[in-house]
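Worksheet: the structure to be examined is printed underneath.
The complex appears here without one of its protein chains, the remainder shown in place.
On to chain A.
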């Protein structure tokens, strides 16, 4: 009897856990798939379909360390563009990226896509996080 109760509770916990997780996962998938469309429209021409960039002209998006170190300013890069020298994947780049004034939700989606494609794995970048980051843009 006792075992059955413990078993039932355990199963219940697992089910709850699984369903909570899947809610997050659904949100992730929604962001990711919408983000891939934003990427195609706004980013792919320059950064490439595999995030490979272009020689020493346009940086690749495959440097997970760079993305992690600059996580809080990625939204600002998209909104305001990027100027000046940066080092990505061990190479330096100093051409200008144009500003692209898209909605914060679109920024969140495209960042989720980029941060989880091309060998990156950073999880969902939420709208809330993007809105907070945009307040701190320089």
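Everything below uses one rule, namely that a contact is a pair of C-beta atoms (placed from the backbone, for glycine too) under 8 Å apart; a residue touches a chain by one contact, two chains touch by 3 or more; residues count from 1.
Note that in this section contacts and distances are computed from a predicted model.
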| said: When one chain of this assembly is omitted, its UniProt record names it as which of these: "Allophanate hydrolase subunit 1", "Multiple sugar transport system permease protein", "Protein SCO1/2" or "FecR family protein"? | reply: "Protein SCO1/2"
| Candidates A:34, A:58, A:82 or A:134 - the one touching the absent chain | A:58
| said: Can you tell me which of A:45, A:65 or A:136 touches the chain that was removed from the display? | reply: A:45
| task | Using the touch rule from the top, list residues of chain A that touch the missing partner. | result | 44-46, 48, 54-58, 95, 98
